[in-house]
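The other protein chains are all here in position, but one chain of the complex has been omitted.
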Amino acid sequence: MSHSENSHGSSAPPLKMGLAIPDSKLCMWLFLGTEIMFFTAFIGSYIVLRLGSPGWPSDPKDTHILVLAGGINTFVLILSSYLVVLSHEAMIEKNFRKAWNFMAGTMVLAFLFLGIKSVEYYGKFDHDIVPGHIAENDEQALAKLVREFDSSRVALLNAIVPGDDDANKKASKLATGPGEGEAAFDPGMVAAYQKLDTSSGELRDAVRAEKISLHVGVDHEINPEILSRLEAMRSDEQIEPYFHAHDPHPMVYGNVFASTYFLMTGFHAIHVVVGMILFGIVLLQGSKLDETWIDFIENSGLYWHFVDLVWIFLFPLLYIVDFG
Amino acid sequence: MFVSSPSSVTESNDESSGEDGADASDARTSELADTSSGEGESESYRVASYDPASRLLSVVNENGVPAQLSVAKGDNVQILGPALQEGRNLYLRHCMHCHGVSGDGAGPTAQYFKVKPRDYRQGVVKFTSTKANVPRPSRDDLFRIVKLGVPGTYMPSFMLLPDEEVHAIVEYVRWLAMRGEMERKLNAWLSLDYSKEAVADMEEPAEEIESAFAEAWADEASDNITQFSEELQMDWQEADKEENVVVPPTERVPPSPESIERGRKLFQGNKAKCASCHGLTGKGNGPSTESFNDLPGQPGVKSDKAGLFDIWGNIVKPRNLTAGVFRGGRRPIDIYRRIHSGIKGTPMQAFGSTLNKEGEIWDVVNYVLSIPFENKQGGH
Amino acid sequence: MSTLNPAADASAHAHDVHGHHEIGFVSKYIFSTDHKMIGIQFLFTTLLMLIVGGSLALGVRFQLAWPWRAMPVVSQVAELAGGPTFVAEGGQISPEFYTMLFTMHASVMIFLVIIPILAGAFGNFLIPLMIGADDMAFPVLNMLSYWFMWPAIVCFGLSFTVGGLNAAPAQGWTSYPVLSAIVDSAPGAGDAQTWWLMGLTFVGVSSMMGSVNYMTTIINMRAPGMTLFRMPLTIWSMFITAILQAFALPVLTAAGFMLLTERTLGFNFFVPGGLIVNNGDPTVGGGQPLLWQHLFWFYSHPAVYIMLLPAMGMVSDMLACVVRKPIFGYKPMVYSMAAIAGLGFIVWGHHMFTSGMNPALGMTFMISTMMIALPSAVKVFNWIGTIWGGKVTFNTVTLNCVAFVSMFIVGGLSGIFMAAVPVDIYFHDTYFIVAHFHYVLFGATLFGCFGAIQFWFPKMWGRMMSERLGRLHFFLTFIGFNGTFFPMHLLGIAGFPRRYADPYIHPYMEHLMPMNQFITICAVIMGVAQFLLIGNFVLSIFYGKKAGRNPWNANGLEWTAPSPPGHGNFDILPVVYRGPYEYSSPLVDGRDYLMQTERLNPAAEAVDNPADDATTDPGSDS
Partner (left out) sequence: MNKFWPIFFMFWPILAIVSFVIAPGMDWWFPGPAMSPLGEQIDNLFYLILVIVAVTFVGTHVALGYVLWRGVDNKDQKAWFSHGSHNLEILWSIAPAGILMFISLYQLDVWMEFRVKTHFPEGTTPVAEVTARQFEWRIRYPAPGKKLMTTPQSDDLYTVNDLHVPFGRPVSIRLRSMDVQHAFFLPELRVKQDAVPGAVIPVWFEASKPGEYDLTCAELCGWGHYKMRGRVFAENESGFEQYLETLQAEQNFDGVTQPEHTGAQIAEYGIEDSQ
């Protein structure tokens, strides 16, 4: 690499044919070409899947898509791209201190982007909008609720009865009381467990016998009975730390939606992280930053613009556009 | 009827023979000629030799004395040797890679299945037309399973194999089953005194144990083998008897809404307790799928895993009746037989004696057959 | 090399040539950044993998000829070794093992043999030598692109062993979901498939690194005077291949990631809801199985040209040399390659005519597919035109090149049947397809490679390969090849489907068993013949006749370098005055070649003649 760069940087007569740009920059452009195809595949798949699905979750109440957060992120990325340009300009002016500062600004904005992104992700994880976890109809939603009740019950059981035994052994132990030389069970928690156990069993039996429906009324509101059950568990201090159940929100085609969302934003975020590593290498140079880094900053700037560009496509596609 | 005797298995009674496929390839297939003249008693002879070219057969009677076959024109003589050989070839081609050379249900392909291929070696087959107290399947049952497959499992339908080939496969499968049973019986007998643990506990030198074993073998083997083969013969002949086929006393009660409603009550009620396994709406999610149940064949011994087990040690799920897939066949008579004599080897019991009132089983059959459509209309 | 003073340059290189002792063994032969060594590493690796892939193919062939018989040799060895494979089955190939055999045969042959032998081995070795550069633009990247092959090989190898000795991916190299997306759907759809996908990703990364490097090198590192239209066709083909690879492969990598997340993380792209596979619970989701096919073929159709174009380029160079004639229609050759590449991006749907996609798409894909036959036809006519009026001597190179042309004609013509949608309704997934792509990939590409090995071997090792062994190898391979694959056309017409472990349970195919036995015997002949190549190759490295710089009296830049070239390739920086095909030029007397570097008339042949070059000429760079 150094060899070919030398032949350009110096005033020696050019000895090769080709374009008047350094190899590294040419290579970066070509690499970005492959990257474009990479994201094109994702975007194309997204469009095909979305247009090919009779329903697509688009209500932000269900999907927990934060348009505002995405909008701010768009702005953040564009601003950071601008700072990279300024940094490169400063490099060409040989004002390395200034360049470093702009670069640091870019880095801060990149962190900000990831911060906002993680807030968005957190909201989705919190509501269990995770590929493979989403119930797509009432039946699955109820089954999921039963599972969540039961795993909460097991979690509470594990908290009460120490040891590695399986849940059923522990349940029988709970009935017979602690063995010799073992600490007594917390009576409050035992009472809470019985409450949860009863509630969980009732729910399971009701679901099994199809005596409970998820939605009621003309508006298809969520059955208040289910909500009150959830509320009862959540408001119980003793149960609450062990109780992890989500409001049952069946989402038709929710899994494909969540998959495409996480795939595209996830791979974009990975690219952001790679860009940050490149900037980090520059920032680590500190005062040693000199003109040998001009190409590096230009190339990583190119890469960063590409990352920005991808987001500019992803944002409307994922957050705004309604294909009707 | 005709029987292929498994007596030749005695030569491979060591423990490994179950896995050793090559053994089965020798022409040690037992050959037994069987004649039956009309409704009279059938006589059995062993084949001493058979020359396929001249198609000449010489036979010996049960004492090994060369005998003359007394057959009249029109008698039904069936020679199972060649059929077994053909069945073996077909079995190796179509069945072996799942069911294994020895019929242990552990062929090379089987390791990938969620529902394991049948292990014949206990002589038990799930879907039979025979009564609950008849432990073995009839030839017709095996024939039907091979022809139609088992929907919902990897057992495909061999509908288009010619009937003769399917018959040959059925013979060979029966032979494999008998061979497996014979081995089990011999093992059970020998392991009384000569199991690994028993031998390890003995204080005599190895040679003495060996000679004692040889003595015991010489004394008792012949009798035991004869006894075992007679047992086997009886069991398997029993299954082919016409009187052991489940035949409903009355014809099917028309599937009227009333009948279906009666069926639903029985299904969900306490008399038959279908719902305890199959769930109140037949989804196969009854409470016993999550509780700890007795192991099959060992009353009082609870399993340490929740769920229902079959005698092969697999967890079985009660059928989800809403899917409209019936492994043992979807004809009313098939469902009737499932309810009447249960599914052998599984926790599905025989309800023939419980649901003994006129037409009760038919009501349940009607209800079961209506479940897939009931849910379709009531669903979302 | 940044000087115009040849003397200084030569001395610098004299130092380089003798300076090898300074480089340690590891950095010279293993983690070498020298493009020649990397090319040779690729060559050895791919020849090794050729044996692996070929053995797998023989397993497939054995089962088709003598179904359910104990495998000769393999079963005995397995029995002696006491391994779990085959013993339980009495030496039989079980049906799921059969699916694994053909899946891995295709995967190994495509991803570890054909693509790397063309782009990796010959691309690496030839590109800098033929354009007059001292190395690739990014030597370290180049080295990495080789070493990223090995994780792929390891992943493919692991996929054989993760689930016991006979659990390899078994979904075909196309890995269509749902079969490949649901872990329980088939033997080998478990961890094996995951490892396979990771191997694919590594191959993708390796190819991407290589192709970006090639493009940069070819665009930016040509010797003075080497304008675009003075480049040998090999370089053009490598350039176009690199473009295809760089812009089509990411799509497959993306699809691979989608399938990986679907399999491991519960994502959902390809599996629709409500399927009951292997008696499992009904699937949840709303994916589309056809999406994978579109993404897969968007790469894998251009990949077919990735597997062919470099061979076309190399054959063009070799053919011109052995018949001592300029290539017939140099520019049409270039344009037709570009057309193949361009059209290659819009014809992927012809693999999916029966898949149930929108019929209107089927029509458009049919027309574009038909049109891609056109540049191929032009190329064939040009090759024949090249031989026309030439002086033909039948050495191994000539034989392989002519075989390439002949086999390519068959492979191309049989493709027309499949391009026609209604006819493809019948031929899709029958042995006609198998015959077709083996004629193109083996018949054309591998014969091209055999010729290229023979042709450039002296440049690699400074010694010639044995002609006698080479011809014998060619003869046996050619006979075995045609005996193997030509009857497959007839099998396909008879409706013999691909990927059947035992076709003979279907009555209409019972009578085809003798033909399959014939095919298998021919395949064995062909397989055994490859040991002649390996033997010839290895023996010639040590005992071959010494070759000078230019044993073939060829014109290209690579023949001005020493054999083998030292580090930095050229003693003197080459300056190019003409195209590479000036054989039998009337400008010189007494010999029928005129090298690209020879300067005949200083006034007429300026170094920087921008007339036929769109890119910047060397002078305007500063």
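Per-chain residue numbering starts at 1, and chain names A, B and C are given in the order in which the chains are listed.
Simple rule for what comes next: a residue touches a chain if its C-beta (ideal position, glycine included) is under 8 Å from a C-beta of that chain, and two chains touch if they have at least 3 such contacts.
Owing to the predicted nature of the structure, the values given are computational and were not obtained by experimental measurement.
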| item | value |
| --- | --- |
| Chains shown that the absent chain touches, full complex | B, C |
| Given B:Ala83, B:Val246 or B:Met348, the one touching the chain that is not displayed | B:Val246 |
| Residue, one of C:Ser55, C:Thr161, C:Thr354 or C:Gln517, that touches the chain absent here | C:Thr354 |
| Chain not shown: contacting residue from C:Leu399, C:Met465 or C:Ala547 | C:Leu399 |
| Selected residue (touches chain absent from view) among C:Val323, C:Ile340 or C:Val397 | C:Val323 |
| Touching residues on chain C - with respect to the absent chain | 94-96, 98-99, 170-172, 174, 176, 178-179, 182, 185-187, 271-278, 287-290, 323-330, 332, 354-356, 359, 362-363, 366-367, 369-371, 373-374, 377-378, 380-382, 384-385, 387-394, 398-399, 402-403, 405-406, 409-410, 413-414, 416-417, 419-423, 425-426, 428-430, 478, 482, 486-487, 490-491, 493-495, 497-503, 505-508, 511-512, 515, 581, 583-586, 592 |
| Residues in chain B touching the chain absent from view | 109, 112, 140, 143-144, 147-149, 151, 154, 156-157, 159-160, 163, 166, 246-248, 250-252, 324, 330-333, 336-337, 362, 369-370, 372-373, 376 |
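The working rule: only the chains that are shown with their structure count from here on.
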| item | value |
| --- | --- |
| Pair with more cross-chain C-beta pairs in contact, given A-C and B-C | A-C |
| Distance between chain centroids, defined by C-alpha means - chain B, chain C (Å) | 55 |
| Whole-Å gap separating chain A and chain C, where each centre is the average of the chain's CA atoms | 40 |
| Chain C, residues touching no fewer than two other chains | none |
| Chain A contact footprint on chain B (complex, rising order) | 279-281, 285-287, 292, 306, 380 |
| Of all residues in chain A, those that touch chain B in their complex | 137-139, 168, 208-210 |
| Touching residues on chain A, where the partner in the complex is chain C | 1, 3-4, 6-8, 10-20, 23, 26-27, 30-31, 33-35, 37-42, 44-45, 48-49, 52-53, 130-133, 135-136, 140, 252-253, 255-256, 259-260, 262-263, 267 |
